[in-house]
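For this depiction, one protein chain was excluded, whereas all remaining protein chains were kept in their positions.
Chain naming follows the written order as A, B and C, and within any one chain the residues start at number 1.
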């Protein structure tokens, strides 16, 4: 841009470009060493270039920009890339979840509330609940783009510059959507693009920690509903029989870690005086730690889910315990036998108490209905059926529920969402590529002889 | 919906509706008292209605729903309304800020970084920086709609219902965009619509606390740049001379408060077992406290800004101190006299040291340039001009900066943004009204004789 | 003190005292109403007294103090009282826990790590683990006294006063240990006595939430080890069979709430400018909410524990599953048969794999030992015994463990700790009483005729 605007001439541009490209190679080779006495990476680069190529041209490297500009641009490009990687990883995880959900849509099991048996559900339904949460997560990441895919170049120290720069051009060259509307805003808020990402990560991790905790319980000897694959379990140094769900605990630990990093960013952004302050440098540590700790966790969760052993028999076994069919029995008495909901509930509550064993018996229900002065012609067969897990799932037709048709609808919608996210990803990747092509065009122009 | 679906008949619907409308009146009058022995508000209402109207019809009130459904719907309606109020308040604040920015666009003052004099700016430019932040805030609130304006009815205890309910109809009746895609998801995550709002509030409050802290410093005797209106200052019980910026400190205190509430919500949402757990009830306290503490703060900030006394002379005075014109002098030497940026910086740095007083003198600069072997024909007049605050502002042409044209552009764009937000608000208000109209239509049908 | 120092005369003191005592009565009756136009409670009181008794004497009420002094003293007295109440409640809870631990010291059950069967333990041992945590909690509360039982009077606005006050006397009259060493310190840090209390509460609540979560899992149908008493369970609005551990979930919810309040206090205390700032007022809301939400939770937990039904058979049943006796078998092979620890572990690990069923069989072990070229003369009976829960507990002799003698030792030490806390409580209560007696003596002197 400096060349296009004639702020620097062609030779300046050539020397600077060649120098930077040399450094790029050295960095990739791991042979460019940073001297801590030279304050920061920007100063290191310029002083190395001056040593190599003299001050005549390189002395113009820093024209019309501050280190704030550079650091701000770098951070946005980094977060932008990571945003896309998070969305990609979640989409892949979601595809796995939807696949598994279809596989396990007939695996009946107790649905829990308060850690107690509530109503009947299927393992597939639970897996779709996870997917549904994660779809919202992707939307938080795409929202980052709306808020922050803007070009900060030209802010200088926060108060603009008198050089005749072209911010529209740098916007295009870097694949941004528009230039920052005020030079002072984002320099003062050098925690905000960071926190929008970290918040999205934190909610995502809360969801992953929910999946983790749910699986940890399902995998206890007591629940016995799932077993983690050996590759995702670990042993003990003193207990020969142990098989521990470490990767799932790690997800929980990382969730705790992220919530602290979010708090750090919040604290960094509170009650500052206008203009850049060095405090905000700590937002970088929080940002990078947050990304590096969590991005791999999504893939691990995907693999845990894909390799999970699911114990159909144990899931089913619990469906005949703890009166878990009672709520549907109650609904059916109300809907098929025209008893008011309240009466029906009172009757079934009594019937639960009168029944011995694990489900409402015909006799107990009869006794209860009589006491409630509710006269209906329910049969013994009906009482059994309305408590049968497979029949209950069949009867459950509400949208979003565990019923067959509902699962199909949800599954289809969730797939559609995932596909839309993929399309969005493609679009954004293309925008980045076009920016690079434009950049290469100008580089070619600079290196051309004419 | 229960009536439309023939789950309850017309008489049931009439009795229930009349009962509920009676309770609405009593609550508005403050004469409906809740009995704490009756567990919660839902049970209180049903049992009062049964006392008044018998169980025959009222016994069907709770058909096809759980208290989870009700509480979830209530929370979403509450947050949705508050979201709109927040956006409304921020838009009003932004209009004030843009007005004041235009008024003060010529008030030159030092721009700060690290609390030290950096480069020249204007008070108007700073006010537009505030506006620019707040525009992003409105976008976080509108994003809540994308994520959460969905209908949770039909989830029941999280596992759906066997009643033949119509979730598309309840979606329309309540002004939602679509039904929840999975019945178990949001019942398990009864902290998430809350946290998306509270996060938006927290970032907003961070911005307001930045404005507050900036004004607090500007209002010290030492800065002397602004004075708060008497209505927004308080006295002391033992110091007769005091005039304290209490409302601004209150904004900072509330910001600290919100960051705690956000943490509460994060913690509530971590590592839960699937299905509803009572822990999440505490999300309601966090939510309501967050809203009630902060919504009024936006209006107070608006009034503080509208009634502010701004001391042009004191602002200008500091523009001639602390070498604040040096960066522009350096830029102009580079751009007008074709010295490399680095050389120019090194020369002006030396010149600062050689100068006595508060700005770079012609002689000092000459000496410095000579030492740097930089031969240019800069005049004494130029040296003066490039350090003059008004000329510097004129020379600053970069987009987003404090220059005249840049301020006009930014101002126009920010107004446009504000207008778009207003239009969005109108659209969403209309959606709510249409839902109410549809609701009234059905109510009329229920009350009709045919 | 003002009277003792002759800063006000006897009549002044009499009028002021009488007035304040009148207000005390009105407040207790609920008939003293605060006028929000009069800034705060201090101004309300003074202006009411002036209305009633004129300015001549009441005008001296505020002599030599600021509202900071008053608010600081009030806060410390409040926290001090609450500190004692917390310690009292924890001691009572601990006594219950130790009682129950003795009752259940023979209830063998699996000890868990990673939610998986680890080694044998008893329910009594687990209850003593809870007690042991709570003893540290009491020490955090007593530590508050060491840090903050100091007299802030005399700080005025933070910079002292020229009135000839006697801070040693007010220290004695209020039961403080010493006056604050610097007038500016604690006025600037009006979040610190608060945070030391809230931190102690937070760690306590983390412990209570651990107890809660552990009981919630033990009470699932799958674990089936305990049942909560009916008074500490709740039902469902749509599921007739439900019995939910609500009070335990409430403890978890409150723990999340407290962690937010702690964060609020941290944020309030960060990067302030020296001297009082109004931000710190929000520390009061955090403080009082923290106390009122959590103090009752300790008593509820105590009652839950005292009324718990414990299912010995179900606990014992799981001791014969999942190879939980393997670690002791391994230890005994090492210690009784002089095999190295590593060899023994490798052998038993193999034996676990070779065994069918839920414990290591003699044949499997033999095969494994042979493969490891380990020749020992272990008998079939030994193999059985070393995996038997009751024998394992008998063999476990290490201090702090579940063995009989260890439980007796721990129990004794924990009782001793609890008794020491009680003695400390008595001492501190006496200190408060002595202060009150001294105060009454001076009041009597003021009201005397001579």
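We adopt the following convention: contacts are C-beta pairs under 8 Å (C-beta built on N, C-alpha and C of every residue); 3 or more make two chains touch, one makes a residue touch a chain.
Remember, predicted model here, so these are calculated numbers, not experimental data.
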Discussion item. Considering all chains of the complex, which shown ones does the missing chain contact?
Written reply: A, B, C
Worksheet item: In the complete assembly, which of C:85, C:106, C:185 or C:358 touches the absent chain?
Response: C:185
Practice prompt. May I ask which residue of A:84, A:97, A:135 or A:157 touches the chain that does not appear here?
Written response: A:157
Worksheet, complete the sentence: Of A:32, A:78, A:257 or A:424, the residue that touches the missing chain is A:257
Discussion item. For the chain left out of this view, which of C:252, C:311 or C:350 touches it?
Written reply: C:252
Worksheet item: Considering the whole complex, which of C:44, C:96, C:332 or C:355 touches the chain not shown?
Response: C:332
Discussion item. To test your reading of the contact rule: which positions on chain B touch the chain that is missing from view?
Written reply: 110, 113-119, 216-217, 219-224, 235-236, 238-246, 249, 263, 266-267, 270-271, 318, 321-324, 326-327, 330, 345, 348-349, 351-352
Discussion item. For chain C, which positions touch the chain that isn't shown here?
Written reply: 7, 46, 50, 55-64, 111-115, 118-121, 125-126, 128-129, 131-133, 135-136, 139-140, 143, 146-147, 154-165, 167, 179-185, 188-189, 192, 195, 199, 202-203, 206-207, 209-210, 212-214, 217, 252, 255-256, 259, 262-263, 266-267, 269-278, 327-328, 331-332, 334-335, 340-343, 345, 392, 395-403, 406, 410, 413-414
Item to complete: Using the touch rule from the top, list residues of chain A that touch the missing partner.
Response: 39, 42-43, 62, 65-67, 156-157, 234, 236-239, 244, 246, 249-250, 252-257, 259-265, 267-268, 277-282, 285-286
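The rule is simple: only the chains that are shown with their structure count from here on.
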Practice prompt. Would you mind pulling out the distance in Å between where the CA atoms of chain A average out and where those of chain B do?
Written response: 24
Worksheet entry | Rounded Å distance between chain B and chain C, as computed from the means of their C-alpha atoms | 37
Response to the item:
Check: chain C positions touching at least 2 other chains come out as 236, 238-239, 244, 246, 249, 263, 267
